[in-house]
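Take a look at the following structure, please.
Left out: one protein chain. Kept in place: all the others.
Going by the order they are written in, the chains are A, B and C; count residues from 1 in each one.
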Amino acid sequence: MDLRYSEADEKFRRELRDWFAEEVPKHGDPPGREDWAARREYDTGWQRKLFDAGYAGVNWPKEYGGRGATLTEELVYYEEMARARAPYIGMNFVGIRHGGPTVIAEGDERQKTTHLPRILRGEEVWCQGFSEPNSGSDLASLSTTAVRDGDHYVVNGHKIWTSFAHAAEYCELLVRTNPDAPKHRGISWMIMPMDLDGIEIRPLPTLLGEIDFSEVFLQDVWIPAENLVGAENDGWRITNVTLRFERGSAWAADIIELQSFLEELARLAKRITRDDAAAWDDRALRQEIGHLSAEVESLWAWIKFSISETAKTGIPGLDGSAIKLGFTELNQRIYETGTRLLGRAGLVREDVGPDLPSERIVDKFLNTLSLTIAAGSSQIQRNIISERILKLPKEPR
Amino acid sequence: MDLRYSEADEKFRRELRDWFAEEVPKHGDPPGREDWAARREYDTGWQRKLFDAGYAGVNWPKEYGGRGATLTEELVYYEEMARARAPYIGMNFVGIRHGGPTVIAEGDERQKTTHLPRILRGEEVWCQGFSEPNSGSDLASLSTTAVRDGDHYVVNGHKIWTSFAHAAEYCELLVRTNPDAPKHRGISWMIMPMDLDGIEIRPLPTLLGEIDFSEVFLQDVWIPAENLVGAENDGWRITNVTLRFERGSAWAADIIELQSFLEELARLAKRITRDDAAAWDDRALRQEIGHLSAEVESLWAWIKFSISETAKTGIPGLDGSAIKLGFTELNQRIYETGTRLLGRAGLVREDVGPDLPSERIVDKFLNTLSLTIAAGSSQIQRNIISERILKLPKEPR
Amino acid sequence: MDFQPNEDQLALQEGLRSFVEGRYGFDRVPEIEKQPFTREAWSELAEMGVFALRLPEAEGGVELGMVEAAIAFQELGRRLVPGPLIWSHLAASLVAGSATGETVVGGLDLTHPSSDPLLVEYGADLDVLLLLRSDGIDRVEATSLEGRPVGIPLDPLTPMLHVSELPKGERIAGADDAERFAVEGALLAAAQMLGIAELTLDYATEYARTREQFDRPIGSFQAIKHLLADCYVKASQARYAVYAAGATLDDPTVGDVVRAVSSAKVVAGEAAMHNARKCVQIYGGMGYTWELPPHYYLKRTFVLENAFGTIPTHAERVAARLAA
Partner (left out) sequence: MDFQPNEDQLALQEGLRSFVEGRYGFDRVPEIEKQPFTREAWSELAEMGVFALRLPEAEGGVELGMVEAAIAFQELGRRLVPGPLIWSHLAASLVAGSATGETVVGGLDLTHPSSDPLLVEYGADLDVLLLLRSDGIDRVEATSLEGRPVGIPLDPLTPMLHVSELPKGERIAGADDAERFAVEGALLAAAQMLGIAELTLDYATEYARTREQFDRPIGSFQAIKHLLADCYVKASQARYAVYAAGATLDDPTVGDVVRAVSSAKVVAGEAAMHNARKCVQIYGGMGYTWELPPHYYLKRTFVLENAFGTIPTHAERVAARLAA
């Protein structure tokens, strides 16, 4: 068990660090929450810079324009990205982390050459059409239908939690192609161009007041059959394969961010006074923050173990669910601690004093509330852990 | 909503306080853990004194030799008992709190006149024969059988968690009298004399190393049919009625004890030094203890509310399960805090320093581990709360 | 001892609940959110007796006690009624016009000096701002306040004025009143949090009964059931701790006032935060939307948690009594 990075990794790290140091300040601050055009420009512009520097799709195979980095190099990439506070992946998320990898794994040659380079260059934004109002935790029960008609599928249904739907050119869409099969066996995965007729987008404001998410209503949308990825009715397997690959190193940047946030909280607690003493003089607070930091360290080590395992076996282990559960619950606790530390300064979502980053901390806390719900709630993860890892018997249905 | 006791209650309190002040010291310290004869003598001797003074069966109706006290007087009784650190009910528990009340509610005249006065005077010790090795949380699945033969029942089975079985004259026994009925409908409640042939008692040491509990093996035990309490096959209802009455004010003494234990912890923390400072200087510890105390206060208020409700309606409300859940979980946390405060002194179960009551605190902590398991585990209580109080749908079976 | 609500208390509760459900039901929130504070609504609350509740009849009050005040604030908490409720209620006997709602009184708790920014709730809507200090209460006319309304308050129903500097103000009451304000204020905040703990439990329970996944109501899964059972225990603990603190304030011979009130603030704070968090979680994705109730309750909880002393502050206060 060796935590030392190789000389090649360290060389990559120095290279990246220099590049980030140069480019991050140049890219400037992110635009305001509601300036969509500017946000798209900012996010995809950064993606283009990454591409030009050879850092786009760091984990994508070289043949599709990625860097084909090793898993440890990927880890180095996320570490340095977080350290440099480089722009977040933002609108490129679905394309780079989800849709693209699925096309790489399961798409045909035309799909690959059409989409992959454009995603990498920030020319194509993707969104996700998985969840439905009645299919959340039970995603496989989805009822959006796709009926084959000649060389098209005619799609009808209602999707929810689609991020940046109005900014996206394509949507990775799960549809039911066989209503008569058992629910996991009748689902297909397709690429839906967002400019087709019959697509209506209705913003769904989150508890942050943001409208990054939408509901998407599909009424007789004619999707070319060539946009089907993989075999018809094989969509559930495709989704799960990708999901499993998605986890792992992706948490690395968040972990680094959490550690530096805890350091920030310690500094903040030294500046904040309560009852004529620094908040940091409160041993209860110090113990709480130290405890949280210890847990972050442990998750970081776990992720490194998990990545090393994947590097060796080629297949991600089963621990993704457990890491997701641990990480998302911890994340909430950490930002709750931050919000509580702010005291009354935490009652506003904008900065109201020098060195009091209320906006960032409070908004981030609110944001963490979604983490234990999205992509499989904590309850679902506990089911997965207990049944697939611990082999406990299933519940009677 | 009035927390003031009436003049009559206060008069009763003064009377009790004087009596306890006089009698408790005279009764002396409890004997050692394993001196059974002395323990029986101590427990039943105290019961006799209570009886002679008119304080036995404080909540039993006068017609059966009890005091017939109001519910608030009962509360006063428990409060004063705890304040005076009067001897614990001990071996009289099953008779006074469980078997006796069941006989009062459901027994026939002969059963009442035979047993009630003797229980009250400390002349009869009872034990409980409910749980079985395969029927714990699912008590109603019990399989000990009773087959009618003339004017007897012939009983065969295996009971567990029977306290003071070898000291008891009688056992309140649940048996299956109809194996063909649904499980809740074939159970009967009977009084088993412990000197019958065919009863074998095997001690079951607890994690305290105590042998207060036993397994009881029943092989062709002939119990006179007149010992059946209530109707045949009506035992499940009888058990639940009594259980429901049992809860409530019975927690009062424990609550008072918890509050004075927290005060003791505060004093202890002032004496213990850690890193050249008093443990009490640690704000984290103070906050923890203050928080626990606040929760005790809230449960105390809840119990008072619940008792007032019962006094008004005559029927205990549904909150018994919720109070049990809250109280037992809190109890564990409090004694864990105590054990942690002891530091290395908590690694022994005897007193190893002046004013360091390791034995009492550590043993009590170990004892609290049973509270969330016995009489319906915390998991069972949560089921009850969610289904009976919150009316959530049952699980599919 | 009869720790059950009497008939008058039940009637008070029922009356307020029906008023508040009608006027502040969740369907009204989108509208209220546009302008959380209005003089008309404030007058209605005054007419309901929210501020004058404990005043002597001679001063236009109904001479009720803290138990009744707690019951009233529990109801206000359940429906997130906006406005400087606690301050105006406390000020009823000190500031003319507060009891009738004509003078809108807010306040700032300065008893524990800190580096927190000066954020005044409903600051732009006040006539009078009270400054609560350990040695007394100072009155400041709202017109003399200089500040900037905060663009995005955490709680959309609790606008904030960020005051740059505080005028000195006029001393209108001494240390005794200040102590009384601090204690009663803590209890009234606890009562509102009790209301939050209750209603988030109700919302989550109802959602769990009706929302189906895997072909069953999610409330039939033990994972959800047991979360809700814990929420029930917490809401109940909060309820009786708050009532007991009220009864103790009404007759201090039955217990230790500070211990009772601080315990209530700890337990109700814990319950509101726990239940509001679980309510978001049980609603799942819908709990993360602006359009449904859970987030409003969670946000208000933070406001109340930071009013009149936080959980750690009050836990320490209880501990100090234990060690006394």
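Convention: a residue touches a chain if its C-beta (ideal position, glycine included) is under 8 Å from a C-beta of that chain, and two chains touch if they have at least 3 such contacts.
Keep in mind that what you see is a predicted model, and the values were worked out from it rather than measured.
Across the whole complex, the hidden chain's contacts among the shown chains comprise A, B, C.
Contact with the chain not shown here comes from a single listed residue; of A:D18, A:D52 or A:E387, that residue is A:E387. Within the full complex, the residue among B:L3, B:V216 or B:I272 touching the omitted chain is B:I272. Contacts to the hidden chain, counted on chain A, fall at residues 1-6, 9, 72, 75, 262-263, 265-267, 269-270, 280, 283, 286-291, 293-295, 297-302, 304-305, 307-309, 311-312, 319, 322, 325-326, 379, 381-383, 385-387, 389-396. Residues 131, 134-138, 141, 160-161, 204-207, 209, 271-276, 282, 284, 339-340, 343-350, 352-353, 356, 359, 362, 366, 369-370, 372-374, 377-379, 382-383, 397 are the ones on chain B that touch the missing chain. Although one chain is not shown, part of chain C still touches it, namely residues 221-223, 226.
We adopt the following convention: only the chains that are shown with their structure count from here on.
Inter-chain centre distance (chain A to chain C, centres taken as mean C-alpha positions): 37 Å. The distance from the centre of chain A to the centre of chain B, each centre being the mean of the chain's C-alpha atoms, comes to 53 Å.
Centroid to centroid, with C-alpha atoms defining each point, chain B and chain C lie 39 Å apart.
Counting partners per residue, chain B has 283, 287, 395-396 as the residues that reach two or more other chains.
Multi-chain contact residues, meaning those touching two or more other chains, occur in chain C at positions 221, 224, 312.
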